[in-house]
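What you see is part of a larger complex, with each chain still in position.
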Amino acid sequence: MEFENRSIVSVNQFDLAGLDTLFDLARRMKPIAARQARSNVLDGYILGNLFFEPSTRTRMSFASAFMRLGGQVNSTTGTVNSSLAKGESLADTITMIQSYCDVIVMRHHQRGAAAEAAAVSSVPVINAGDGNGEHPTQALQDLFTILEERPGRGVDGMTIAVVGDLKFGRCVPSLVNLLCLHAGVRFLFVAPPELQIPGAILRGVRDMGCQAIRTSNLDAALEEADVVYLTRIQDERIADAKVRATVRGSYVLTRAKVESRCRKDTVILHPLPRIDELHTDVDSLPNAAYFRQAANSILVRMALLLLVLGKQADVG
Amino acid sequence: MEFENRSIVSVNQFDLAGLDTLFDLARRMKPIAARQARSNVLDGYILGNLFFEPSTRTRMSFASAFMRLGGQVNSTTGTVNSSLAKGESLADTITMIQSYCDVIVMRHHQRGAAAEAAAVSSVPVINAGDGNGEHPTQALQDLFTILEERPGRGVDGMTIAVVGDLKFGRCVPSLVNLLCLHAGVRFLFVAPPELQIPGAILRGVRDMGCQAIRTSNLDAALEEADVVYLTRIQDERIADAKVRATVRGSYVLTRAKVESRCRKDTVILHPLPRIDELHTDVDSLPNAAYFRQAANSILVRMALLLLVLGKQADVG
């Protein structure tokens, strides 16, 4: 997989070799991210951190990743006051902004916006979320975390319980795609029927030679899972008030549930923010990995930025 | 013309020698802006990038210009949450903020705000737009672009078609002022009667020894023009609904029109954003200069910042 001067719009661009390259480099970022080593490899570079759709955590994460490598960040948040609001095309906005920076990270409310930006941009564009399209670096940091939490065991043959809103969330399809590059992964899709994984994804998993089962039985899935990926169910996504009442509280992880159902080494993940579906009493369990998952965003984003700028060899 | 420690509030401060100094330095910025050379001449300097009236592109352009020279940027956008909103005077705001930075770039909704800030500030203030007053660096980058697009031919004796909203736009008067410093410039002001250039500007042009003609005939003007400067007509500016309907579509550049009416070397400019008055099929014509015009903002702003900080000799 080629990275230099390429835009990263979808996880579908990644093959196993590309993931290895990315994750090996991400691991080498650890001392720099922890400020134990200093890197100035991106001195002189400017990141255009374009959050037309705002997101504090993703914006700050990319900004810190770039700063840890010595680069400078030029940000924008929202579109209310920008030329986009005045009716300027996204293509024109990108054509102008590309002359201000060396790489663009972009979040936009519209599906397809990242591909559109990548098509016109002379600098690499990294998709930080395009509506209900993709958020590829989230999936990359999720997969990276799974590997880091299961040292020496990899992903092949793993069972993962994917829980919560599997119909509307943006995170799950991308992570599923990346996992399916591996052999024999078994997916337990745990959700209320109204929010189950779409059939197309189920078929895609099976076409890739992996297994997929739909269930609403969280407890049973927890007992089988090597990894649990919990997502939040937003009430508003469920049209039927009766169903909403039934669902509430049913797809929730508490310490008691984790301790009674999961193995000690079952990895618990959540893309955050969590509200009440993941109780704080789970946090202190050694296998609660979601804050390490969030911190890993810095490592993966540092590595990806270096790769698309062709600067990985200069890290030293 | 003196630059060091001076505020730049109006194009009227510029003479031909000052423009030469600025543009020579801007050309020297090319390798640095393209990241082929690295400059740290503004290491340790802080820009106060005060966009009390927001503008993504102008704010990001000044920020990148300062970063390319190794400086750091401290920005603010809007006034809703600031002390200005609580009734603090602009003079007080500037008096406080000047102790946080070494140079101020300011956009404010009120005409005269830049001059007011410059009057109290102990650091240079660059006007990035003061209501319906001026936006001097836009005019400077426009003139710079004309010179760059017509190498060896300069501005003297040139014919420029200025098209669109000549009554309410902020860009046109400043560019006209700068062009009038040159000899024998011929202005074709092309607009619907309701949006024609004010008589005072017409007289000012003639007082400076240049020619000025008002017309509503775009096609004829295109045939004579060395440079076409297109601006957008905002519907809301035209009070009469019948006139609005007539005007719509009449001051529009399409590839067909440019190819049939303009010479091959006629320079096409637009301050952007463009909506439907400048068709995208014009973009690939060699003489479509508007995105180069936008990119030139970085060069001109880098040069201006260096000059007001007295750091031009240190660029090397």
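In this document, chain identifiers A and B correspond to the written order of the chains, with residue numbering beginning at 1 in each.
Criterion: contacts are C-beta pairs under 8 Å (C-beta built on N, C-alpha and C of every residue); 3 or more make two chains touch, one makes a residue touch a chain.
Owing to the predicted nature of the structure, the values given are computational and were not obtained by experimental measurement.
**Q** Please state the number of copies in the whole complex; 2 are the ones shown in place.
**A** 3
Note that in this section only the chains that are shown with their structure count from here on.
**Q** Taking each chain's centre as its mean C-alpha position, how far apart are chain A and chain B in Å?
**A** Computed from C-alpha means, the inter-chain centre distance equals 41 Å.
**Q** What residues of chain A sit close enough to touch chain B in their complex?
**A** 43-46, 48, 72, 74, 76, 80-83, 86-89, 91-93, 95-97, 99-102
**Q** Name, in rising order, each residue of chain B that touches chain A in their complex.
**A** Touching chain A: residues 35, 38, 54-57, 59-61, 63-64, 67-68, 72-73, 77-78, 272-275, 280, 291, 294-295, 298 of chain B.
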